[in-house]
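With one protein chain removed, the remaining protein chains of the complex are shown where they sit.
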Amino acid sequence: MSTTDAPVTTTEPSVLPDGWELVVGLEVHAELATETKMFSPARNTFGGEPNTNVHPVCLGLPGTLPVVNAKAVELSIRIGLALNCTVQRCVWARKNYFYPDMPKDYQISQYEEALNVDGWLALASGSTIRIERAHMEEDTGKSTHMGASGRIHDAGYSLVDYNRAGVPLIEIVSKPDLRGPEQAKEYVEELRAILVAIGASDGKMEEGSLRVDANVSVRPTGADELRTRCEIKNVNSLRSLGRAITYEARRHVELYGAGERPIQETRHWDEEGGRTRSGRSKEEAEDYRYFPDPDLVDIDPSPGWIEEIRASLPALPQARRAALIEVGAGAEAAAIAVERQLDGLAVAAIEAGADAERVLTHVANNLAVDGAESLDAGQFADLVRMEMSGALTATQAKQVLADMVESGRDPATIAADRGFEAMDSSELETMLDEIIAANADEWSRFCEGENKLQGFFTGQIMKATKGQADGKVIAQLLAAKKNA
Amino acid sequence: MAPLNRDDVAKVAQLALLNLDDDEIDRFTGQLAAVLDRAAELEAFDIADVPRTAHPYPLVNVFRADVAEESDDVRAEALAAAPEAEDGQYRVPPALGEEP
Partner (left out) sequence: MSQTEGLGPVHDIAAAVRAGERSAVEVLDEHLARIDARESELHTFNHVMADEARAAASALDEAVAAGADVGPLAGVPVALKDNMCTRGTATTCSSKILDGWVPPYNATVVERLAAAGAVIVGKTNLDEFAMGSSTENSAFGPTRNPHDPSRVPGGSSGGSAAAVAAEFAPLSFGSDTGGSIRQPAALCGVVGVKPTYGAVSRYGLIAFASSLDQIGPFSHSVADAALALSVVGGPDPRDSTSIPEPLPDLIGSLGEGVEGLRIGLIDELSGGALDGFEPAVLDRTTAAADALTAAGAKVDTVSIPSTVAGLSAYYMIAPAEASSNLARYDGVRYGLRHDGPNTASMMAASRTAGFGDEVKRRIMLGTYALSAGYWDAFYGRAQRVRTVMIREFDAAYADFDALISPTSPCVAFPLGAKADPMTMYLNDVCTIPSNLTGQPAISVPYGADDAGLPIGVQVLAPLRGEATMFRVAQALENARRSEEEA
C-alpha cells in the first residue's frame, strides 16, 4: 500500500452547504498500558486516592532525574509499526510552560525528531489517512476546581492530584486527511481497535485513556489550500467528536459567508450547549522554547529490535478484513465479522468449502451470541453445505446452528435428532398431486399463467409438510407439473 | 541581530513568570545586553555543517525495567512540604485559562 497524496474522499452526506469541504486532522493521545510511569517507578493506574501513585521523580522534586521506561518504548514502537510508520532515532525535548498540573513546569515530549513518522491508517470504508507522527510524551496531573464558598472574597480554588502526572502517552497526529464527522469517528474507532489489538493501550475514551483533539477547517470544495484551523479540545466521546466537528465547520462557513474569517485558536467543546467555546488564544505568549532534554539520552532502536517487535505483532483489523474479502466477502460483511472477532472462523469455514455469502450471513445475523467464536469451522462448513444442498431449510439451519454453538455437536446429529429430514421429491410429488386434486380450479388458473398462485400452492405444501420442505425443490416440482 | 531592548526584557520576564519594576528592567537590560554583545564572537565560527552537542558524553538507549517502586512515606513527606494542602491534594488559587 502506498501513501500517495491522492485526494481523500468520503461517501457520507456532507454536513456543509454546497460548495464547502470539511478538512479535519486529529491528534489522539493514548495512555500506554505499562505497570509504571514514563520516567518514574510510580504505578500507572487509573483512579485511586489522590497523590498515592507518586514518587520523587514524577513529583518533579528538586534533584530528581527521569529514566525512560523500556516497556513504554516497546509499546510505542508497536504502535508505530501498526500504523506503518518509519521508526527512527529520536530526541527527548522539553516543552516549557507553567501549569500547576505539571510538576516540572515543562513537559518531556518529542519535537523535531519523533520516534514514529510518515505512517498511514486504512479505513474499512476505503480511504487511507496519512499519519504525520506518533511521538512519546508524559501526561499531566489533574486539578479539580472547588467553587467559591459564597464568601465574597473567595473566588474558589483548585486541588491538584499528581497520580496521572508522568503516565506514558503516545500522541498520534494525522494529516488533515479527514473529510467528514463520520469518517473522523471511523478513524478513531479504527485507531482504537488497533491499539487494543496490539495491547498498547486500553483505549477507554470514557476514562480519558484515549483523548482526541480535532483540528478543523473548511475550504471551497476541490480547493487544495489549507485555511485557518481551530483546535477543538475536551471532546470526550465519539458522538461529541462528530457533533463538535460539524458545529465548528459550520461556524467557519458562516464566518466566511459573513465576510469574516476564523482566528487560529484552541476551542473547547461544550457538550450541554452543543457548541465550541473560545479558549484563551494567547498567541504571542505561546512560546514553548523546545530544546533537547539534557537529562535524557536519545532512543536509537536497532533494526534487530524493530524486527523483533514487528514479528510479535498480531494480525491487524485491516489485514483481517482483507483476508475475508480475499475469500469472497463484501467490505461491510467483512467489517462486521472482524468487529465480532468471528473473521477467523469465517475464513476457515469458507476455505473448507462453504459458500462465502451464506457463511457471512450467518456471522452477521445468527452468530451474535457468546461462544460463537469457539464454533468448529469444519462443522460450520458442513452445516452450510447441508443448507445449500437443500438437506436443511434456512429455518432449520438457523436452529441447528444455535444448537451447535450451545452443545458443540455436529450438524448431522442435531438435524437427525430434530427429525429435520428434508423429504425426497417423490414424496412431495404425491403430496402435490393430492393438493392439485383438492384445488383443481386454482391449479387450472395457475397453469393459464396466474403466477401469483405459485405462493398459494407453495404454502399448501409447506402446511402439509410442517415447513419441512425446501422452497427451491417445490418451485422445481410446480414448474415441472405445469409444463407437463 | 538587533540589540536587546527593554521590551525584550519585559517580554522574557513575563514568559519566565518574574515581575520586574521599571528600574529592574533598565538594570537587567544593560546587564543582559553586555552578555549578548560579547556572544557576537560566536558568529565568527564556521558552523555551517557542524552538528549541535546537547550531551558531552555520547550515550543512547538508557532504559529502566517497567517495575514499580512503592514509596508511601515519601508521598507523605512530599505532601508535608506543600505550601498549602487539602485532603491529600495540593491547593492552589483558581487557574486562568486552560492547558495549551
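By letter and in written order, the chains are A and B; residue numbering begins at 1 in each of them.
Here is the rule we use: a contact is a pair of C-beta atoms (placed from the backbone, for glycine too) under 8 Å apart; a residue touches a chain by one contact, two chains touch by 3 or more.
All values derive from a computational prediction rather than experimental measurement.
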On subunit A, the omitted chain is touched by residues 56, 59-68, 94, 96, 98, 100, 103-106, 155, 158, 160, 287, 289, 291, 294-297
Missing-partner contacts on subunit B, residue numbers: 1, 4, 8-9, 12-13, 15-20, 28, 31-32, 34-36, 38-39, 41-45, 47, 50-57, 59, 62, 64, 73-74, 77-78, 81-84, 90, 92-96
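The rule is simple: only the chains that are shown with their structure count from here on.
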Touching residues (chain side subunit A, partner subunit B) in the complex: 34-36, 41-43, 49-52, 54-56, 59, 61, 67-73, 89, 91, 97-101, 140, 143-145, 155-162, 233, 266, 268, 279-280, 282, 285-289, 291-292, 294, 296-301
Can you tell me which positions in subunit B touch subunit A when the two form their complex? 14-15, 17, 52, 54-55, 59-69, 71, 74-75, 78-79, 86-100
